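Every protein chain of the complex appears in place save one, which is left out.
For chain A:
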Amino acid sequence: MVEVTLWGSLAAAAEGNSKIEIEAKNIRELFERLRERFPRLEPLMARGIAVAIDGTIYRDTWSKELPAGAEIYLLPRLAGG
């Protein structure tokens, strides 16, 4: 079980939950559980979500493990210029 923090707009689509406890061992599982639990997240997830684990932002490494007790923060998936 890990605790996940959602940024403001994502929290609004997750029935107002800014923190969620969820059973997931890696980023892929986290996304699957979020989709199942909050279908309204789908458009935001389709646009792209990144996961910050203890401050390091992961955009594409969906196999990245979510260590117990780690700070896990969901962010929009951004690009640069």
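Points worth noting:
Everything that follows uses one rule, which is that contacts are C-beta pairs under 8 Å (C-beta built on N, C-alpha and C of every residue); 3 or more make two chains touch, one makes a residue touch a chain; residues count from 1.
The rule is simple: contacts and distances are computed from a predicted model.
Entry comment: the absent subunit's protein name, as recorded by UniProt, is "Oxidoreductase", drawn from "Putative tricarboxylic transport membrane protein", "Peptide ABC transporter permease", "Cysteine desulfurase IscS" or "Oxidoreductase".
Touching residues on chain A toward the chain that is not drawn are 5, 7-9, 12, 43, 47, 52, 54-61, 64, 71, 73, 75-76, 78-81.
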